[in-house]
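Note that one protein chain of the assembly has been removed; the remaining protein chains are unaltered in position.
Just so it is clear, A and B label the chains in written order, and each chain counts residues from 1 on its own.
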Amino acid sequence: MRRPTFLVALPLLAACSGRPPPPATTPPARVVSLAPSITEIVYALGAGDRLVGVCAQCDYPAAAARLPRVGGYLVPSVEAVVAARPDVVLVVPSPGNRDAVRAVEQAGVRVVVVQDRTLADLWASMRAVGAALGLADAGERLVADVQRRLEAVRGRVAGLPPRRVLLVVGHTPLVVAGRGTLQDELVSAAGGVNVAADIGGVWPQISLELVVARAPEVIVDAAMGTEEGRHDLFGGLATVPAVRDGRVVAFAGEAIFRAGPRVPDAARALAAAIHPEAFGAG
Amino acid sequence: MSALLEAAGLRFAYGRRPVLDEVSLALGPGELVGVIGPNGAGKTTLVRLLAGVLAPAGGSVRLADRPLSAYRRRELARRLAVVPQDAHLEFPFTALEVVLMGRAAHLPPLGFPRARDLTVARAAMQRLEVAHLEDRPLDRVSGGERQRVLLARALAQEPEVLLLDEPTTHLDLRHQAGIHDVLGELSRSRGTAVLSVLHDLNLAAMYCDRLILLAAGRVLRVGTPSQVLTAEALGDAYRTQVYVGPNDATGSLVVLPLVRRRG
Partner (left out) sequence: MTLRPPYLTARRLAATTAVLAALLMLSIAGAMLVGPVAASLRRALVDPESADRVILFRTRLPRVLLGAVVGGSLGTSGAALQALLANPLACPHLLGISGGAAVGGVLALIAGAEAITAVAPLAAFAGALVAIGVVYLAARAGGRSTPYALLLVGVVFNVLASAAIMLLNVIASYAQAHGVLFWLMGSLSGQSWGLIAAAGAYALAGLAWLAAHAQDLNLLAAGEEGAAELGVDVERARRAVFVAASLLVGAAVSVSGMISFVGLIVPHLIRLVLGADHRLLLPASFLGGAAFLVWADALARTALAPAELPVGVVTALLGGPFFLFLLRRELGRGAS
């Protein structure tokens, strides 16, 4: 889950990354997932029936909504996790869960940590989860499948000149996706160029005038919730091509922020917003 | 001489701790009355009750035959002024601005000081020898100067009744005498009713028309200095041996604590 909810706590990303999980002697039968993206991967591997506990925000696929909750993505409940008697706990570092994960480890439960910041992380995490569940082959097949679907999106927009894109995740303050984020890579895959890539920082806060200066052709507005009902933030910026041509696209839903098997769907939605002409719509 | 300020049967307690018990007094125009007594006797509380900033648990205070509660604060401030022991003036008001605050009750809410207000304020500062501090911020003056500025503020109110709580604590001898001269003059020539809490019994003896001896929240004695300042009354109140003798220099009394000589 890639919500920049606690920008001030970003440096809390766990250091325990990239370490291959110890090989399981028998495939784990009881699995706990502490991130919505991991839950989706587990289901995509066909192992959804092994899940005995998921974080509160795990809502896809529909079956996951019926699984027992063990706390939140930000702050999981150590007791609930341990009480589920898992054979393995699958975790993505979030701004708040480092202490909880450490406590779970100290309780003697096997923990597998995967990253979700880039596409490379995505492939690695699918393989790692596959391996952890004793489904290494399924993991490889999943990676291949998702990569193929992503390539299909790339192919759709291949010949088209890239469009200048700004991906907004917050209105007040105005926060955008910078270089080094999954979203930045998806924009590139979708035939766009991220105008905020050079600003520095993964989720830079910028002034509205910078939007005017960078003049994106498409604004993907993924800021949500309380932002609805506010006045149109970009409405008065008549010289910005995205505003002038009516290409400020609202992106509801979490898909664009989850490093999971639905990434190609997010890429496709982005591509449809950036290059509508390649998708039949106007 | 009818009483201008009257208190009858005052009772007060801070929480469960009783402070004053059945205190009555009467203050008439032109009188200079001193309130003396040991620490914790309730003297400051008495002043606050007389000023109307505290409400008594029992008894009443009347000014010109009306209960204090019947007065609006503005009206009361035009007739009764209080000089506190000290004021924490953390803000850089100038001495003149502070004294002009005494005129606030005479001015409309947003009114700026008129010529008369300035005259009264400056005259008061002159009287108390703080005129030279006019534009000095009050957080830059000594304790003694601040006390005199506060007294000037009270004078600027042009009150009929003046209440003071230990007005000479920070003052040197010359200024102590000076304050009492001012108070004496106020009461004699202006007819102001003055009530002052004093810790210096000798000055009390010299300047006051009447004394009220307060101890443990009760009035022990009321009367002229010679009536109140007796060795046994003072010994009772202050719980220590006291010497009272004639003051040949001034014609009043001299009061000294009896301390065992060394050696």
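Rule of thumb we're sticking to: contacts are C-beta pairs under 8 Å (C-beta built on N, C-alpha and C of every residue); 3 or more make two chains touch, one makes a residue touch a chain.
Everything numeric in this text was worked out from a predicted model, so none of it was measured.
S.K.: Among the options B:81, B:124 or B:242, which residue touches the chain absent from this view?
M.R.: B:81
S.K.: Would you indicate which residue among B:13, B:64 or B:101 is in contact with the undisplayed chain?
M.R.: Per the contact definition at the top, the residue touching the missing chain is B:101.
S.K.: Among A:116, A:221 or A:254, single out the residue that touches the unshown chain.
M.R.: Spelled out, the listed residue whose C-beta touches the missing chain is A:254.
S.K.: Looking at the full complex, which residue from A:159, A:173, A:246 or A:280 touches the chain that isn't shown here?
M.R.: Spelled out, the listed residue whose C-beta touches the missing chain is A:173.
S.K.: Just the residue numbers, please: which parts of chain A touch the chain that's not shown?
M.R.: The missing chain touches chain A at positions 3-8, 57, 72, 74-75, 169-175, 198-201, 204-213, 215, 223-231, 233, 236-240, 254.
S.K.: Under the stated touch rule, tell me which residues of chain B contact the chain that is not displayed.
M.R.: Residue positions of chain B that touch the missing chain: 48, 51-53, 72-74, 76-78, 81-82, 84, 87-98, 100-102, 104-105, 107, 109-113, 118, 134-137, 139, 153, 157.
Note that only the chains that are shown with their structure count from here on.
S.K.: When the centre of a chain is set as the mean of its C-alpha atoms, what distance in Å lies between chain A and chain B?
M.R.: The mean C-alpha positions of chain A and chain B differ by 76 Å.
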